[in-house]
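For reference, the structure discussed in these notes is given below.
Shown here: the complex without one of its protein chains, the others still in place.
Chain lettering (A, B and C) follows the sequence in which the chains are written, and residue indices restart at 1 in each chain.
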């Protein structure tokens, strides 16, 4: 137990740090840790301000330390399998991609107010996933969003339901479907159609049992939220970070991988506000 | 509309007849129709007596007419696919085979009493399926049966729940699972394990829709009984019969295919009565 | 066999006609048939021109005959089940809806050129489905479309891959995913997320068999195209039309149901051309 982050950064026997504090503290720590010579694992997002992100990434670059951003879903067995199918050419050239990403219920309104909005708080994982799966950048987004779950979310200036359409640099088209409330639990699926086939992943369930009764054929609900659904991916991402530090190799999720989804989130919000397609190049 | 079977058999413009009357009338008609030169499609079973079956088959043979027995399930797309996988070597040499065959509910006790018993009335379809799928004869059966659904069935001298173990001539082992009552509907599945793989079929549903709610993930019940589940197979078997008559080719379900499952049913019943494995060669 | 449509329309013993000729002949026949007092079943689309559609609908109205448009998919068991779940409140208030609608392969270029374009030829079924399932009109569409399958389709002025985002009058958001080429066959799925649950339908397969081998667990491809996939729906829609005529009740797919998807297709195309969201009210 350390009294402060500074105390940890001052210790010569510590080689790397995990920044899992609240979002508003990330950027400062990502500046200080490199100055202390520490490698960094930082939870997403680095910050809600591109200026602060760029300052942090510059500090990392200057010190030559490693930085990995906490996009854990890349390390999930389902999404990794889809990524492999696209990357290996198993399904040919990708044409269409869909991400379904729904939470079991909305966070407290107090959190909504400081979250940076749904696009930077929740969709940011899906923006990362879109780039990761397709191996290609998004150039333009179009947002159709609404307040369907709870009017209080709208009063707080945010949305709770959205479809974001993505235009990729390679011509492919994608969508991200978000809802703050799927009553049946955490819904985390993707599918990609390519020139030689398609791949789709389903949800994860606590068991495979199917019960047939006089009225229906049923199974238990899918895993309810990220702590259950992504348990292994959290362990896997840290294993990958440790390996990158120990073997002195590149981290699998870079600082730029942390910055781009923030740009995408800003573009998605602007598209919603201005009711038009927005190019990422407009954001910076 | 004809007043009697005799009237139909007397008509020179009729080339073939379908015998779908009650079981106790089959054997006589299968003797008379060949005498009148008619090809015959006959519902299963030909009869509950091997003597009467043999007399009928002899009449068919003597007249040189065609006979097809109504084992419609051979013409079902699911079972035909399993048959093809075994016959083509897709799953290698078969080692184990399981048939699940459950009705949604028991017939009236009045019917149970004249049905010939579950093994000749219901399991007979599964005995045929076992031979058909494996392309191999059964040499020995062992029956574990019980009255679990309705005591009145037991009082009528019959059983309503059974597992019949089959030893095939090629060394493979199979089971038939029967129940007179699956509350969720008609349960008709098979699976075969072979040296190079396995094949399994599921039930058929009225639609593919899956509903996810706050308490469960569910779908509608499977098709309830044979009229819905096997609609296409009934049409297909008649198409095959007509084709055999028109093209003068062999029918796909022969008289011997009608006789052997009756022997199997008798052996299964004797196994139950005498609590021991029974060879088909004991029956005749 | 009649030599011409006129010959059919002249016959007093014919009460109703099915117009299944090429699209460019529909509108004229929908004007002539009412004048001859015939009820009409007309294949979609009525026409590619709103003016001609309106003239045809006016003729139907004036004559007081019945008109049913051939949106057969409404009569498919899967889509009817989803419709029922939304209409009955089984999944609560709808928030998000997705239609996946992909053909196994593109039509000949010669057909593409006279088809009216993908939105009027192919997506039109999905526009109807969206309205049907949600029980609510679409107010605005946004199209992201591309030529990914065959450059010749682009040279003919059309697209082959698209995502159309729909804004419904009740605030819900939907998408239609279209591709002219899914190598695995006809892909026809929908899902709806509501406040109390979700419903999703899968594809239809020729059998339920699953084969497990040393390298994979696999099943046969889904039904390849509309003749196999929608066989029953075609029979059902005609049954419904005949019933409406015989019982003198309203047809289940009206002339207005035929007109609105054409407006949606025009709006989708304009959205693609002008790279902006388009309101249906802009089209007329």
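What we mean here is this: a contact is a pair of C-beta atoms (placed from the backbone, for glycine too) under 8 Å apart; a residue touches a chain by one contact, two chains touch by 3 or more.
These numbers come from a predicted model, not from an experiment.
S.K.: Omitted chain: which shown chains does it touch?
M.R.: Across the whole assembly, the hidden chain touches A, B, C.
S.K.: Any idea which of A:199, A:240 or A:277 touches the chain not displayed?
M.R.: Of all options in A:199, A:240 or A:277, contact with the hidden chain holds for A:199.
S.K.: Looking at B:29, B:193 or B:260, which makes contact with the chain not pictured?
M.R.: Counting the whole complex, the residue in contact with the absent chain is B:193.
S.K.: Just name the one of B:84, B:144 or B:238 that touches the chain not displayed here.
M.R.: Going through B:84, B:144 or B:238 one by one, B:144 is the residue touching the chain not shown.
S.K.: Kindly note down the residues of chain A that lie in touch with the hidden chain.
M.R.: That gives, for chain A, the contact residues 77-78, 80-82, 85, 90-91, 196-204, 206-214, 220.
S.K.: Considering the whole complex rather than only what is displayed, give the residues of chain C touching the chain that is not shown.
M.R.: Residues of chain C in touch with the missing chain: 182-184, 212-222.
S.K.: Which residue numbers on chain B touch the omitted chain?
M.R.: Spelled out for chain B, the touching residues are 93, 95-96, 98, 102, 142, 144-146, 148-149, 161-163, 165, 167, 171-175, 177, 179, 181-184, 187, 193, 195-198, 275-277.
Everything below uses one rule, namely that only the chains that are shown with their structure count from here on.
S.K.: Count the residue numbers both chain A and chain B use at their shared interface, divide by all numbers used there, and answer same if that is over half, different if under half.
M.R.: Looking at both copies, the contact residues mostly coincide.
S.K.: Rotating chain B so that its CA atoms sit on those of chain C: what angle is that, to a multiple of 5 degrees?
M.R.: 180
S.K.: On a C-alpha centroid basis, what's the spacing between chain A and chain C, in Å?
M.R.: Chain centres of chain A and chain C, defined by C-alpha means, are spaced 36 Å apart.
S.K.: Return the distance between the CA-based centres of chain B and chain C, expressed in whole Å.
M.R.: The mean C-alpha positions of chain B and chain C differ by 42 Å.
S.K.: What whole-Å value do you get for the distance between chain A and chain B if each is reduced to the mean of its CA atoms?
M.R.: Inter-chain centre distance comes to 56 Å.
S.K.: Going by the contact rule already set, what residues in chain A reach two or more other chains?
M.R.: 182-184
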